[in-house]
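Here the structure comes first, spelled out in structure tokens, and everything after it is commentary.
A single protein chain has been removed from this complex, and every other one stays in its place.
For chain A:
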């Protein structure tokens, strides 16, 4: 999935591009969600009867569909708990239908077992709930990245690191992790990644391809660190391949890196005008009940409760963010004016709890 080892590479080589944020930090912001992965992970969890995602017996599945997948709901619920009314237009990116596009199909190694019917059902449900849905012509992550580039959303939520390769300005991981896991969201900043790695966008794409992406086989013996070093030294895959000793590294056949590169640079996405307006609408209560309860035999009480939660969370007014009044925040670091030495960074590791208590006692100070 995604780019192999990219997270670790970034953590080592570009730590400044990663930032942990509290979940609350994102309320009131529009986030594009890559649905393909979510639908897939629910299939994995629900497991066994993959083809009965929505039709399987109510019970647990209800809570999945309602609490897990449509992120808006989960966020709304959390937001409600902290009396912050959620209103962000989280828009659900329609999952790409596996194999409806020749190129993608040819290179896609991932076996998406989400059927067309799942996608249709999810989309229908989301639309009934008033969540805006965008159907990507190709890769969902690429479409998300495009939305973010056009500033329609603040960032995108996915676990798939190749969104960064697609050039999404902000990628947020763990946003959809269950609240019980207490994982902080991890935000990746594309501009900072390039800056800290010292690469151009083109070179970054090449590094990702060498690391092993969804569209090309991996060259055995070359991992993320090697890939970064090679591209830094040679500047492109072509030159890097030339420099490799053929007796040590076998370049897989075919190795369609040029096509992959093209795909990352010019993905098949909706642009500008073609993107439907991302607007929230009120949930269609009767529609949801009709769909889930009557067609898919969900427990009516649970569905109604969930609907009430959406209604309550969307409420009348939404909480504003300070930035919308005072302008964007300026980053200030505590190191300013002091601790210029390289070991300054060590303070960060010393987590909150590490603060040592001083010794109480007679220091024998004269006053």
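A few remarks follow.
One rule holds in what follows: a contact is a pair of C-beta atoms (placed from the backbone, for glycine too) under 8 Å apart; a residue touches a chain by one contact, two chains touch by 3 or more; residues count from 1.
Rule of thumb we're sticking to: contacts and distances are computed from a predicted model.
You can't see one chain of this complex, but its UniProt record names it "DNA sliding clamp PCNA", from the set "ATP synthase subunit 4", "DNA sliding clamp PCNA", "Proteasome subunit alpha type" or "Ras-related protein Rab".
Although one chain is not displayed, its contacts with chain A can still be listed: residues 21-22, 24-25, 27-29, 82-85, 87, 154, 280, 316-327, 329-339, 344-345, 347-348, 350, 352, 354-365, 367.
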